[in-house]
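Every protein chain except one is present and positioned as in the full complex.
Chain nomenclature is as follows: A, B, C, D and E, assigned in order of appearance, with residue numbering initiated at 1 for each chain independently.
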Amino acid sequence: MLVVITLFLPLLFALLTFLSGNRYAKYVALAGGAATFIACVLLKPIFVSGQLQPIAVSYPWIANPVVNFALSLDGLSFVLVALTTFLVPFIIGTTFGKEIDNAKAFYSLILLMEFGLLGVFLAADGFLYYIFWELALIPIYFIALIWGENKDREFRNRAIFKFFIYTLAGSLFMLLGFIYLYQSTGSFSISALYNLNLSDTEQSVLFWAFFVAFAIKIPVFPFHTWQPETYKEAPSAGTMLLSGIMLKMGLYSLLRWLLPVLPHGVMLWTPLVIVLAVIGVIYGSVIAVKQDNLKKLLAYSSFAHVGLITAGIFALTREGFQGATVQMFAHGFNVVGLFFAAEIILQRTGTLSISQLGGIRNVAPKFATVFMVVVLASVALPTTNAFIGEFLLLFGVYEYNTWLSVIAGLTIILGAVYMLRMYQLVMLGETNDTTAGFRDLNSRELLLFALLIIGIFQLGLAPKMFMTYVQPSLDLILNYSLR
Amino acid sequence: MSLTLIAFLFLSLVAVFCGLMTVLSKNPIHSVIYLIGCFFAIAGHYLLLNAQFLAVVHIIVYAGAIMVLFLFTLMLMNLNKESEKHKAAIARIGAVIAAGAMMLVLVAVLKRADSLAIPSTQNIAIGTIENLGRVLLNEYLFPFEFASVLLLSAMIGAVLLAKKDHQKAA
Amino acid sequence: MADFKSLSLSGRKKDVSDKDMTFMEKLYLPAIAKGMGITLRHFFKPKVTIQYPEQKREFSPIFRGRHILMRDENGAERCTACGLCALSCPAEAITMTSSERKKGEEHLYREEKYADTYEINMLRCIFCGLCEEACPKEAIFLTQDMAPADYKREGFIYGKEKLVMKMEDIKSNTK
Amino acid sequence: MDLGFVIEKSAIILVIFAITMLIALYSTFGERVFASYFQDRLGPNRAGPGGLLQPLADGVKMFTKEDFIPETPNKFLFIFGPFLFMTTALITSSVIPWGDTLTLFGREVKLQAADINVAILFVFGVVSIGVYGIMLGGWASNNKFSLLGAVRASSQMISYEVAMGLSIIAVLMMTGTLSLRGIVEQQHGFIDWSGNIPWFSWNVFKQPVAFIIFLVCAFAETNRTPFDLPECESELVGGYHTEYSSMKLGFYLFAEYINMFISSALISLLFFGGFNYPGMDWVAHNLGGNLATLVGVGVMFTKTLFGIFFYMWVRWTVPRFRYDQLMNLGWKILIPLAILNILITGFVIILNGN
Amino acid sequence: MESIFNIVPIQYYIFISAVLFCIGILGVLFRRNSIIIFMSIELMLNAVNLLLVAFSTYHNDASGQVFVFFVMAVAAAEVAVGLAILVTIFRNVHTVDIDELKSLKN
Partner (left out) sequence: MKTLIYTSALGFICMIVEMLNMRRYIVPVAVTGLAVIFGLNILDWGLAESHFNGMLVTDNFSVAFSGLLLLIGFFIVLLSGHFYKNEESKLSDYLAIILFTLVGALAMVSFGNVAMFYLGIELLSISLYILAGSKKKDLRSNEAGMKYFLMGSFASGILLFGITLIYGETASFSLQGIASYMTAHPSPSVLFYVGVGMILIAMLFKVSAAPFHFWAPDVYEGSPTLTTAMMATLAKIAAFAAFYRLFSTCFIPAYPAFAWMLSTVAALTLIIGNLSALHQDSFKRMLAFSGISHAGYLLLGILSLYGKTDQAIFFYSFAYAVASLAAFAMAIVVAANAGSEKIEAFNGLGKRKPYLAFALTIAMLSMAGIPPFAGFFAKYYIFSEAVRNGHVWITVVAVLASIVAVFYYFKVIVAMYTKESAETAFEIKPAYLLVITICVLLTILFGLFPSQLANLL
């Protein structure tokens, strides 16, 4: 029951936020996010004799087609739910310093989005999952559309719309895939889908129906073209939601809904996908090096990271899976931290152009420090969370193909190059006109960064507990995937 | 050639000729008159087919009411000037080809409908008013009533549309 | 002036009213039947037609018809072309030209001066009889005859040949 | 088809045609005579004894006048109009039963050109065609007054045809047949003894309302006063036949009298028992069937001629309607009345049936 | 009574009405005067009526002829409405040429 409450809390608070009016909206929204987080903590799955017990509930919902309101919380889901419930209040917190017009709508959309995201991570019924998948899309579309930063409205509309169309197009094919699966099984329940035996041709076609949807969301090369523009145009909170959580939807879905359901299809297309993913890694990194816009740089870096995660997942090894999970979690923290920093820079200086910045460290040492930590985490310095993830991922890819892993490994170097270059240009050097009046972090921002950094190191130093949660689910998925 | 066949061929010829002239006449009034001629030929066919009642009703309704309305409208609009511009040549050729092709297809396809057996007898009582009335007011009573709603709606509509508004346009 | 409106010169004046008609009146049928009755009655009434050429109507004794230019008992024309008739004519229908009487024409014209032409446009003439009254010589009179019809306008301009009294009528005239 | 049948029918058709023409011819004369009588005059009485040759004189005059065709884009239609009007007027007489059967040379001769089972509808059909004559003629005259007359004529005739048809339906509901002969034969004699209560057998006593409606509509259909708006001289200078002269004008005028004749015949057939007369059974029984039939024919013509007289009578009594009054009368009074009449008739039939 | 279809095969009726129908279609496509288009549609309906009556006699079934009544009723209603629309257009633009009616084309 608690899982249902957890799921619906954001929806409830979205309504409350909307009703509370513009003035109190942000507090109500924060309270809502926090409440959901607390609920999530209370929800923590329990171990019975060393075995993790997934929580599952199921209520009949739609009779035709047979759709159950079925939720299941296993380790994998829990990790992502935790990530979501943690990051949403965090993101809400990051916006406190800014005047937002029509705030009630803004915050309730964020909470609505959280509802959709949680639904995606919790759903144990294909149709329900699909609905949440689409539901998560609409709020972010409006957030990006209405509260976007760029003044060029037409450009923004087009960029955001591109994002929407891409994702929707992908998901509609997924819907077709689900319809086909439903015709074969008569059920959308995840267990029925896992036990489905389709012919290889069917699987190979269906694979694309699903994969395209996920690949667009992740994004995997060459489905990524929406990403940099959208990240740049969306308000920072939106970008954080997109990069911190929404990407994980795609990755999670690969693990949960693609690999176990269509193992033969996956087998057939794995080489291609891994190659695409690795291309994405290199491509993203190289492009990132040349970026001038901070947010765009971060977007490409994110693109490179998720490429590696995808490759790890499609390596279909234990290590790859583990690495992917860890990296999903870690990337959530890191990228949100980076974008928060970018947001702070944008608010204080009014620009995101790297070439116009410089010397912030001189006027804002606290900011420089926390920013440094986050940057280092994102370049996978040992002891930070991303190190473990990247290591495991590369190991997984290595098991699949040595050369690919070598190429993918370049990401570490390239990542270091562009991140540190960015840091150098932005923070170090001489102070100029734009950065001279840079105010250092206030206590609210400091607190937020502190929370983030704790998270970064916590996972980096003690990944064991994390693994115990995730491992059973991953093993299960791996079993089904190697059917 | 029996008399019936000759009558059939004659009426068909008249019908087709008048039909064509309806379509091709430049003057709309002539079209109306040819169409009336065509209707008479069709009424003749009805008589051949032993549908006397229908033949007369056909004349009353089509020739006596509908075509009068046409003529009436034409006169009110005073459209006797043969001022109609032709469609572009290409459109006209297209129209001819389309209709011709349609006709060819229909005739060719329906030519294969030779499986229809020839009935040995013909019940001449079918077309009598008694029989028609019986069928109309028993089996088809509801459509009959329904048609009245249709006519009422058309009547309201015609009045609504054709009546001039007396108040000045604002 | 208060009852100007109710004033009736002919004595048959009826006020127009737009009062609502009763149902029976609206039917019109009784009124029509009544009207039909009236027409039918007329159908059987004696006819008033006078079949002209055969039947003629009595003229009034003061009837003024076609003009005549009188001769005296000797057969001489009385008219001296003084022009008073033309002067008095309100319709200006009379024209004349005068001439001197020549020797040897005394049996024709009573005075020294006579009307050489004398024309009355019968289309203009209103048969008022003023010419008759104006004539000092009692030369012009209006008779009890009617002016006959003609096919042409010119035919209605009566010259002397039509106006002057026929010789054979002199006797009756002298009475 | 045996020869006798052909001869018989040809003879009847010829006779009917001749009689129709003759009666129409003398209607023109009658019109003038009656008009003068109603106006306390004598009317034409010069040509022939009592003016009886007047119609011939008129005909000669018509034929000898100049046949003038105005500047019109449609010469054919200009000529076709009066032709059509005349033809349709004449065709109607073919279904009218002028008398009962006559036994000649061992044959039963029906005094009717064609006894078809949809005779009334046939009449309606032909009458509805007749309007084209006026419309085409008026339109082809290329003259505003003619056009107005034609438009008035067509709308008037269409409007009143509806009421006419509806009024007839009430009659048909009682007779149960569309054949004119059938309808006439149902009005046998004068008083019907077959029912419980003896009642007059003529339809006018059973359907007075239908009779009145039919009568009014007949006036409108024939463009007679008080519904002679299509040709009213004071407004339209003659209406649709303003431009016509000579025999084409003659056709129009003539056809109008034929229409009058036919409609009178219809009225007498539908409502006044046609060739039935009181005591016909007695005559047939005592003086032989043929004589009875001949008397019947005489009766029929008497009734018809009275009808024509009635037309003229009304003409000199009732003034012309205004156009809106005409339409109001047709659509707002006669049609609802006819429908009401149908309803009442229906109820009565149902009550009687049970 | 001997059937008429011994003398005139039913196919003939199908042909003649198909031909008339196509003439109607031709008129609709060929002409610009909307009244004539309208008349062509009437011609199409009449072709159908003819065929209905033929089939009705052929099948010895009166319902075909009854259907013709409905077609006539509908045709009458259509004419009333159609001509009314025509008149309203004519009042506004003084033409009945359908190709002149272009205010809605983008």
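Going forward, a contact is a pair of C-beta atoms (placed from the backbone, for glycine too) under 8 Å apart; a residue touches a chain by one contact, two chains touch by 3 or more.
All of these numbers come straight from a predicted model, not from anything done at the bench.
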Exercise for the section: For the chain that's been dropped from view, list the shown partners it touches. Expected result: A, B, E
Fill in the blank from the handout: Of the candidates A:Leu2, A:Val41, A:Ile165 or A:Leu272, the residue in contact with the absent chain is A:Ile165
Problem - Absent-chain interface as seen on subunit B, which is shown - result: 106, 109-110, 112-113, 115-116, 138-143, 146-147, 149-150, 152-154, 156-161, 165, 169
Exercise for the section: Would you write out the residues of subunit A that touch the absent chain, in ascending order? Expected result: 61-65, 105, 130-131, 134-135, 137-138, 142, 145-146, 153, 156-157, 161, 164-165, 168-169, 172-173, 175-176, 179-180, 182-183
Fill in the blank from the handout: Note that subunit E touches the chain not displayed via residues 10, 14, 21, 24, 28, 34, 37-38, 41, 44-45, 47-48, 51-52, 55, 58-59, 61, 63-64, 66-67, 70-71, 74, 77-78, 81-82, 84-86, 88-89, 91-93, 98, 101, 103-106
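We adopt the following convention: only the chains that are shown with their structure count from here on.
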Completion exercise
subunit A and subunit D share contacts with none
Problem - Maximum centroid distance from subunit D, chain identifier (CA atoms) - result: A
Practice task
Determine the chain that sits nearest the middle of the structure, using the mean of its CA atoms as its centre.
Solution key: E
Handout entry: Interchain centroid distance [CA atoms averaged], subunit A/subunit B, Å
Key = 71
Practice task
Report, in whole Å, the distance between the mean C-alpha point of subunit D and the mean C-alpha point of subunit E.
Solution key: 33
Exercise for the section: Averaging only over C-alpha atoms, locate the centres of subunit B and subunit D and give their separation in whole Å. Expected result: 29
Exercise for the section: Can you identify all of the chain pairs that touch? Expected result: B-D, B-E, C-D
Handout entry: subunit D-touching residues of subunit B, taken from the complex the two chains share
Key = 27, 29, 33, 36, 52-53, 56-57, 59-60, 63-65, 68-69, 71-72, 75-76, 78, 80, 82, 128-129
Handout entry: subunit B-touching residues of subunit D, taken from the complex the two chains share
Key = 73-74, 77, 116-118, 121-122, 124-125, 127-129, 131-132, 135-136, 139, 147, 150-151, 154-155, 158, 161, 178
Fill in the blank from the handout: Counting only contacts in the complex, subunit B reaches subunit E at residues 2, 4-5, 8, 12, 15-16, 19-20, 22-23, 28, 31-32, 35, 38-39, 42, 45-46, 48-51, 54, 57-58, 61-62, 65-66, 69-70, 73-74, 76-77, 79, 84-87, 92, 94-96, 98-100, 102-103, 106-107, 110-111, 113-114, 116, 118-124, 126-127, 131-132, 135-136, 139-140, 143, 147, 150-151, 153-155, 157-158, 160-162, 164
